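Note that one protein chain of the assembly has been removed; the remaining protein chains are unaltered in position.
What follows is chain A.
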């Protein structure tokens, strides 16, 4: 079984600060990580390979330094890493990104064998759109299985797969066909610690690097800013509210008095609420 998994190197957004005056992102010194959601997908891919045999190819589109993330993925045990890197990709929105990745996946298929499953994470933590996975599926005509919490049986002979997919209010049990694209939900599995051998291999492995042309992309106008129908017009900080919270003083007061005072203040601002709450309590 050949599994391709797409990962993205992202800034650790927990550590991002916004410049208070210019409203720009201060990236200096912000470490980059593999998009955390992608790690669940990677682990799922590795488990399937371990269970069914085959190979896992990790693919990333990004600047040359995204190589770090690919090397990390090799350290977890992926068999091969491909980096799609070219200045033509700069400024890609989700449509342009899914175009480039789908072309690269097609090329991976030609070069290393067609994939049975393409994995992506549920979404990225910097873009948060959850759109790239569906975009790739559509372009490559793969069955699209998003928000998958569990992969059940795979019948490689019959080319069938069963998955559990989270949806509003419950879980859907689906039976589909290979090849498919699966976006994996967080918390589906525990991410392994790579073995010592894997770490050694990762350090020595050659990462396949493709430019747009090398990946077989002929129409460069479909990549990057030029291939992106969406345009960011304005970036700004959320407006601060004019007044700060009205404070309930606590000095020289019992907790009981402070609580009564807070409740009085709540019901002064929201008078009907008192009756609703009392009513809800069956009082």
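We take it that contacts are C-beta pairs under 8 Å (C-beta built on N, C-alpha and C of every residue); 3 or more make two chains touch, one makes a residue touch a chain; residues count from 1.
In the analysis below, contacts and distances are computed from a predicted model.
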item: Name per UniProt, for the chain absent here [options: "Mg-protoporphyrin IX chelatase", "Electron transfer flavoprotein subunit alpha/FixB family protein", "Catalase-related peroxidase" or "ABC transporter permease"]; value: "Electron transfer flavoprotein subunit alpha/FixB family protein"
item: Residue of A:65, A:156, A:203 or A:277 in touch with the missing chain, whole complex considered; value: A:277
item: Sole contact to the chain not displayed, among A:9, A:85 or A:228; value: A:228
item: Residue ranges of chain A at the interface with the undisplayed chain; value: 11, 13-14, 16-18, 23, 25, 93-96, 98-99, 125-135, 137-141, 143-147, 162, 164-177, 186-187, 219, 221-222, 225-238, 240-241, 244-248, 250, 255-256, 258-260, 262-263, 265-266, 269-270, 273-274, 276-278, 280-281, 283
